[in-house]
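A single protein chain has been omitted from the complex, and every remaining protein chain is retained in its original position.
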């Protein structure tokens, strides 16, 4: 069933919201700037709107509809309790500029979540306001830069980033005025410690290491890396995208981490929502803590206080403000509801099961696909495309064929250090039955590819989706980024 | 994608609800009747349950997903505001046996809705507790029987019911100990008044007439029918299933009606929900009002009072109680939210648009399908299967073919007075664009059928649904009505 | 108006296509005398915001159960419903779908009804269950009618353990059917003797277990007696959570089990809509009222589900139908089955144990209150508290309400004509009852007695 654009459904004069009549507009108070031309928005009735979005939703895949073996994204079950809590009128119908004594419960939400994040990571401080993972990265680097500037070390402008890092790492570094120096990987899929040490020097501000790394492996020489980094006067920024693998089993403070962002929408199960909103609180070490951005909550007498200005920060040296208001509060409520539900025991069990599930996939698929590295993995299993050699089938084709079997594709071509990567993160909320079903399908597809002659069939996939493969080249070459009156379907 | 049964998804020891630990059970207080054998229920985790029901829902059609041209069922848009209101904790987290002074707002909901139903119909009383349309019919007939018994006329045991009536009419009459005497229809699709008059007599308790009738026509001789009925000492029970056609344009009191049920889930837009819950409040004339069942709300001093016993009913003669507690309160809230949203002006506009839409379908399809009767229809358009003559395609085949075009079938083979009936009620919440799209599809299918040779194709429909035509004969011949351990898919 | 899509231009174009000059002309079959020219004199339509305000104003006049210590049961129990139940229930494909007469596009509804029927049969220990009825009370009435049909007999015996609303509904339903009701006195001590009453005219005996006053009975002797006399035993159950702990009626010989399903999935909702559970033995299935989903195969041989055995129903059989019922409580059945699926065997058993344990805990705490005692010697999560000869429980309930406690229901609310029941207070607890709720009740009771 095709679904038109809202612009094709509208008819002037309908309305989907009844608005009370207003007295005539007082042009005096508009500086003569009343809008002259119509906006051009379509008019629809409520039944049309409800049907439109219901039908659109049916063209989407979600965790609620099936398994998402995406690497590096932790697409786990999103509890409905969290959604319910995030709609308690007493929590959400609050304005950030209400007098603080009228929002003590909201400050308690922030403070309680911060308490858990600090407790779980073993870190003394957390900046709550970053809006997403990349935002948190940048926040951590800003604190590092502020520290160095404050300590007369503003010559430290180089950042060491492993080749396998997420693209946000170098991008965030660039936004702090840093240059990026890539560090190679070993054939064990880990940071080349010797190379890293060789690159450390008095101009290095920090290293940015993802751990567990993007190959799904724990950096087993992490203590040595941290020690060398600190010895060189640099900081250790840890990309926390893969934190779900180790919550409750490792305190990142014990690894020598100075700053790490936490993706609440990954590790603490707030919904991805088709791409946001996320939240990226950033834990900070003792040294970096004073530079945390505004605002932050402090205990003050019997109550809590949100510090909004440097003058009232009690001697801290905040590097600034990273967004409007007080952080992704709606996301905080969901993360806190999840954390309280799981508890310290449940969180530890979750990371254990996440790692168990990934190793199970690795074991079950190891004989069919080609694992990139040896040994147990953490929460995700990485394969390369050697098993597709000479089949004419690419990683992309293989992944798209999964769609017709009812599964979302795994992450493809990332990390870049592996050829034709297939990265799978099953997460702890998938049952053994689901994994077994997935394994059977992947094996059958691999067998079909290996048998040869199926390349065209793979390239034609998916077939049973609302749309088949889309022409991305055309989209980029002649961009059509909006509907315009008179434009045609 | 296939979805297993919950019994096939479970694995002992999982849990989808965390229940606090209980102290050991005190067998002393159980009369030795603690359950011995396991129940046999499957254990699932929350993620599995959410996915199961999400997937099941995707196998359903609903108003939210498309047009429902069902006759006699008023499948109109269900406002989400009504759902939101029906979840206000102050309205729904109430026990029916709380002290009445702690539920004055709930009684006000019932009383306000009753006020509207009386005002719209012009009737002096309404019994709020019937749970559905058929239940309301029975309630109305019980009041009639109670009246006659109370007035020494308990010999009145015959009920006149037109041939075209819903099956619930005779079934409800039978539950009151009445015999059913069918009244034929004229070739104008209406009650044969002469035949009805001939059947009226001193043993007739009431007539049951649906108006607008099940052919989608207004009984234009209704005043004469009512007069003759009353003259014979009988009552006029009106089946209100089609009330949506006339709300705000006709007060049923002006038609001489003595009792009529109102399907809140049709006329006042509470969700059908895959078959209930509904609500069937029954309006009553002055004569019948004292016999209305318990409970009912009365104004008492400054407040409202729910009368639960005959002794406190202020001299009424309730015929009894038709269900537990106080009626379908959750449905009342939704109906009231809808009514307040529409208002008297909106309700009148709604019935006008409902009739307009039906006549538009009749006009647009009249040349292609074969309309059963002449003249304007009310809120539904009735066709018979003459247009399919010699095509080898039945009404059923034709309707099933609609499914593959993205539409729910119309009502088929009802009313019985027409051969191979196709009954369509577009309702007022469908846009002209939707109707036009539907008309094009119906015309194309009719043309295909008329062209001949397509019977097999029609009989193979639907093809693009989660299931194709199901074997109903097998289902009824060897009923499998539940899953059993060891039974197989 | 936000729910009406037509613009004036649409209306004009449609009238032109019809060939009508205005909408009024489409109503020409309505006798002129009955036509209204103007909207009825009632308020005009309002925006969402205004409607929200109006209903919120009404809500504010109520004391909601969750806001205070709460001990009311009497047939309807306040259990915690998992958040996912309601969020899944409101999916448009469930909420706005029609009765699943077109199975090809209704497999969602049909499969959950099949699962629901299976769960109900398991819980009750019966062979087969229908797709639900309006509520427990109407299901009970339907059971009486069905028993008469099965046995071709005319007398129904209603135990004093039966919920008074269920009793009244059954009596009302039978009133004009030619069947006779023999109703026993209310039975707070669970002492009544039904054994001698069953005879060759008896269609069925209807008992509730646990009884309205809380007592749990071994029904096996009664079942044997009924079967010896050719009568059916109908067992009514008010809180399905009790199935997690107590021997099911099916295991004790019941022929029909009816229950109120509201406890699972739905919340209180001031008592409606309810959910009637109805289960029986396979051999009676064609005498059973209500809708049934059944398993079959589609044209490709795949498992699928349909409504079946509809030849029992009114739209085929008309006045000869098993019942006039034409709907069920589909959405309530969905809520029930979702909640029960979340609980599973493990969760339901734990929940039932917890309910019982908390009730025992309340009984223990009540020993601190002078002069009161629990009647009978067994209960699940609700018991009858005797307050003392000269006490009026309804006054106590009011006094507790003044103190912000919804402290149970007076038996006299249901039995105003039985003065000896005046000192009886029904108290229920569930997993939602906290220790401090109980302490508050005990303290307040001590104060007001």
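Just so it is clear, A, B and C label the chains in written order, and each chain counts residues from 1 on its own.
Definition applied: a residue touches a chain if its C-beta (ideal position, glycine included) is under 8 Å from a C-beta of that chain, and two chains touch if they have at least 3 such contacts.
This structure is a prediction, so every number in the text was calculated from the model and none was measured.
Q: The chain left out touches which of the shown chains?
A: A, B, C
Q: Of the listed residues B:6, B:19, B:228 or B:369, which contacts the missing chain in the full complex?
A: Spelled out, the listed residue whose C-beta touches the missing chain is B:19.
Q: Among A:105, A:201 or A:452, choose the residue that contacts the chain missing from this document, as touch is defined above.
A: A:105
Q: Just checking the interface: what residues of chain C touch the absent partner chain?
A: 2, 48-49, 80, 82-83, 87, 90-91, 342, 431-432
Q: Determine and list the chain B residues touching the chain excluded from the picture.
A: These residues touch the chain not displayed: 11-20, 44-48, 50, 54, 79-81, 83-84.
The criterion applied here is as follows: only the chains that are shown with their structure count from here on.
Q: From the C-alpha centre of chain A to that of chain C, how far is it in Å?
A: Roughly 46 Å, centre to centre.
Q: Find the geometric centre of each of chain B and chain C from their Cα atoms only, then give the gap between the two centres in Å, rounded to an integer.
A: It comes to 20 Å between the two C-alpha centres.
Q: Roughly how far is chain A from chain B, centre to centre by C-alpha average, rounded to an integer in Å?
A: The separation of the two C-alpha centroids amounts to 48 Å.
Q: Which chain A residues touch at least two other chains?
A: 11, 18, 45-48, 50, 54, 79-80
Q: At least two partner chains per residue is the criterion; list those residues in chain C.
A: Each of 1-6, 10, 45-46, 48, 50, 82, 84, 88, 92-93 in chain C touches at least two other chains.
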